[in-house]
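With one protein chain held back, the other chains of the complex are shown just where they sit.
The block that comes next holds subunit A.
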C-alpha cells in the first residue's frame, strides 16, 4: 500500500520536558491508523508537528515522499476545537473549504449532503451558537472532510459524542478509508479503536511503546486472562502454573496467564477446592493494555523483553 505520511524520528521538547522522543511511523492510503496513549503521552504534540502548527526539534515528516506538507490535501480535526460563534453553518463550511482551495460550488453540494447525512438538514442557515455541542462537533467533522482530503487526521474525534453520533462518525470514517483516504486517528475510546483500526501506534511519555498491526498487537500483547468470582486465597492462585500475576478485588480474582498458554488444557490444572461462582477466560483487551501502560508501564518492560 502507498505510504501517504511518514514520520521519521520525530523529537520535540518544551522547556525541559521532552514531549516527543524519536517517534517514527507511517500512515498508508486507505488504512485507519490509531495513535493511542494516556493524557500527556505526546499524541497531540505529534499531530501538531505533522500539521506544521509546531516545528519538530529533530526528525522529518514527509507526505507522499515530499517534505512540504500540502495543507489542502489534509483534513484536520484538532482535539481542542471550536467554531466561530455568531456565524452561519454554511458560511463557515464554505470559508474552510475556500481556505483549502476547494471549488465553492462543489463544497456547497458536499456540505448539504453531509448535513443531511448527519441529521442536520435545514440547519445550514442556523448560527453555530444555536447548535448543541454534538451538532457543533458534527459540523466540525464535516469541515475537516469537505475538501475530500487524501489524509485525514482526527484528534479525539469521539470525545463528547453520544453513542448514536459515535456510530455515525465511525461509519463515515470507515467509508472514507474504503475510498482510499489515509486516516490517522487518536482516541481514548479503546473499544472503538479496536473495532475500527488497521494498525496502531501506542505511546507513553513521548516514546513509542507498541507499533504494528492491530491483530499482531493483540496476539502479541493480549494474553489470556481468567476471571474467577468466589473467595479464594491469592497465594494459592499465584501458585498455579502459567500464571504471571494475580489481581484480587474482594472476591473477584483476575489471573493473567503467560503468552503461550492453551486455555483448555490450562483449565484442567485448576484445583478442585476452588470456589467458583463464575469463571471466564478471554483475551486482555486493548483497553486493559492501555490502562496497564498508563498506570504501571508494564508493557514497556515486556516489549523490551520480546525485542531482546
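Quick notes
By definition in this document, contacts are C-beta pairs under 8 Å (C-beta built on N, C-alpha and C of every residue); 3 or more make two chains touch, one makes a residue touch a chain; residues count from 1.
What we mean here is this: contacts and distances are computed from a predicted model.
One subunit of the complex is not drawn; among "Esterase", "Peptide deformylase", "ABC transporter permease" or "Secreted protein", its UniProt record names it "ABC transporter permease". Here the missing chain is touched by one residue of A:81, A:174 or A:287, and it is A:81. In the full complex, the hidden chain is touched by subunit A at residues 48, 51-53, 71-72, 74-78, 80-88, 91, 95-96, 98-100, 140, 143-144.
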